[in-house]
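For this depiction, one protein chain was excluded, whereas all remaining protein chains were kept in their positions.
We just call them A and B in the order they show up, numbering each chain from 1.
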Amino acid sequence: MSHTVQDKRPVAAPSRGTLAHARMPRWAPAAIAVGSVATGCLIGVVAGLESRIQWGLLSALTFVAATYFITAKVEGSRQGKNRVATSLVWVCFALAIVPLLSLAWITLTKGLTVLDGYFLTHSMSGLLDAEEGGGVYHALLGTIEQVAIAAVIATPIGLLTAVYLVEYGRGRLARAVTFFVDVMTGIPSIVAGLFVLATWNLMLGFGPSGFAGSLALAILMMPVIVRSTEEMLKLVPNELREASLALGVPQWRTILKVVLPTSIGGITTGVMLAVARITGETAPVLLLVFGTKLINPNPFEGAQSSLPLYVYEQYSVGTAASVDRAWAGALVLIAFVMILNLVARGIARWKAPQTGR
Amino acid sequence: MAKRIDVSGLTAFYGTHRAIDDISMTVEPRSVTAFIGPSGCGKSTFLRTLNRMHEVTPGGRVEGKVMLDDENLYASNVDPVAVRRTVGMVFQRPNPFPTMSIFDNVAAGLRLNGNYKKSELSDVVEKSLKGANLWNEVKDRLNKPGSGLSGGQQQRLCIARAIAVEPDVLLMDEPCSALDPISTLAIEDLIGELKERFTIVIVTHNMQQAARVSDRTAFFNLAAVGQPGKLVEIDDTERIFANPSVQATEDYISGRFG
Partner (left out) sequence: METATAPTQAPPPGPPTGTPRGKARPGDRIFLGLSKGSGITLLVIMAAIAAFLGYRAVLAISKDEANFLTTFEWNPAGDPPVFGIAVLAFGTVVSSIIAMVLAVPVAIGIALFISHFAPRRLAGPIAYVVDLLAAVPSIIYGLWGAVFLVPYLDGLNKWLDEYLGWTYIFERTSEGVARNLFTVGILLAIMILPIITNVTREVFLQSPKMHEEAALALGATRWEVIRMAVLPFGRSGIISASMLGLGRALGETMAVAVVLSPSFVLSGHLLDPGGGTFAQNIAAKFNEADEFGRDALIASGLVLFVITLLVNGAARAIIARRKEYSGANA
């Protein structure tokens, strides 16, 4: 509650009986915005500020301040506060949009310079770092294999756990599982990588391989699948379960034939979003898959590469040609992830009415 | 304080859908006017146009004039915020702010306006709670959250909150439909007292209630589902219930439809 400085003079408040007061025209906020950007740029030019970020910040600051003072003068301080809140919220939105646009634009323009059919179908075999050419094929193959294996491991465990929590889960075990699924969601990806390193590699003595990476990715994927599947199963109306049980269908068949089919769209979406999430994980792959320039189609034996790892390696090498490849790899990776996301959300929207709420 | 409402040619839309069509009526000051009619006839929508709450709904839009004494609520230079301070509202479900104490709930409107003295505040809160017949029940627990009260008490708390800012008009949207009969009676008694000070408009589904509390009654109806609601007639409550001039009103009141 704000009861700040107004106490002394109730004059500012509209006197009883008059509903009308001075109001700003509808175009006022836009005009103030334009004026503020102009002021911000002007100050930037005059003061010789190099960074555009400063220009933007100055403009935003001017916008908020000008909005407050102009509105407070014309419409009163309460409206002033309201307009400031509104303008601040718009500024927040603009602040978030700028990095997004820049990121999308840069990835696209820089990535397209070397991305072509050759890039997608060739590895880095026999290529020096400074040389141009080469491609991402080995990394793409590695990513697909690792993610597929991780999905094969994590999906059944995740699905069944969710089924257990929703359909059977009562009591202490279910509560413990719920809690630790939450905790597991927050595990940093590098910690999952370290765990597999400590067990699979250091203790059991296996070398780096795509499969080791898959194990870590599966650990990261499981809680995500459990969470999303749980949400979807909870949306299935209880009447459906009861109707099936009342027909004498045993519970496990009810789950398989009624509950899961009803929510299959949402579950698929959840799994695909989880896949999209682990596709971009670099840290565990860095520790466990090791990276190679060659095509290694066998995920169980020897070092592989993967898309995010490829991007990191090419960037770290630091030659002009390799940085170009890093951007192209980044574009391939982001396209891969975005397609998964869009398809997943498409499925969710397409199947949504079936979950009936 | 209490003001006359004069509505002329008022039409309200949801997007492109016409919810109520071309309504004109006069609401007398210091009286209770009840709106009755079947579900979906637009009586709640109409009520919400009287304090510009209708336009809060996505796609909500209004054409026409609502004069509060000599000011048009929909004039271009009128601030809807100022309108809502002058025309208070009580909702169907009691909605005290759950995060505020009983005291803060009643004081909420005053604090918004900013111009009050600390000492006045507790006087106004006490006066408003007394005005809502709630003071004796809550005076020992003003700092407890309002959500701890019973449904009927919560609704009276909401009435206290609405009258604390001294509005000219009080709108009530089915204020008793979520309450038990005893609480309903308490609210009805309260309405009888409040009309000494305010212009009151009440939407109700309960025709006995309309007959008990109101001085004038307006009957709304719609031709068919999807058609806009219309005002059929407005008259003294006694006449509406004893001898309405339109057949549809009589059918509705005698329970033949709706």
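The rule we apply is simple: contacts are C-beta pairs under 8 Å (C-beta built on N, C-alpha and C of every residue); 3 or more make two chains touch, one makes a residue touch a chain.
On a predicted model such as this, the values are computed, not experimentally measured, just so you know.
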| item | value |
| --- | --- |
| Which of A:L128, A:V152 or A:L202 contacts the chain that the document leaves out | A:L202 |
| Options A:V89, A:L112 or A:L294, residue touching the unrepresented chain | A:V89 |
| Option from A:I70, A:I149, A:L286 or A:I347 whose C-beta touches the chain left out | A:L286 |
| Contact with the hidden chain (one of B:A2, B:L68, B:C158 or B:I191) | B:C158 |
| Absent-chain contact - pick from B:V81, B:L121, B:L185 or B:A248 | B:V81 |
| Contact with the hidden chain (one of A:V34, A:L112 or A:L160) | A:L160 |
| Chain A residues touching the omitted chain (full complex) | 1-2, 49-54, 78-79, 81-82, 84-86, 88-93, 95-96, 99-100, 102-103, 106-107, 110, 156-161, 163-165, 167-171, 173-174, 176-177, 179-192, 194-195, 197-199, 202-203, 219, 222-223, 226, 242, 245-246, 248-253, 255-256, 273, 276-277, 279-283, 286-287, 308, 311-312, 315, 323, 326-327, 330, 333-334, 337-338, 341, 345 |
| Where the missing chain touches chain B, by residue | 51, 53, 56, 58, 81-86, 88-89, 91, 93, 95-100, 108-109, 112-113, 158, 161-162, 165 |
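Going forward, only the chains that are shown with their structure count from here on.
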| item | value |
| --- | --- |
| Intercentroid distance (Cα basis), chain B paired with chain A, Å | 46 |
| Chain B to chain A touching residues, read off their complex | 68-69, 71, 73, 75, 77-79, 81-83, 86, 104, 108, 111-117 |
| Complex contacts: residues of chain A adjacent to chain B | 1-4, 6-7, 9-10, 12-14, 17-23, 75, 77-79 |
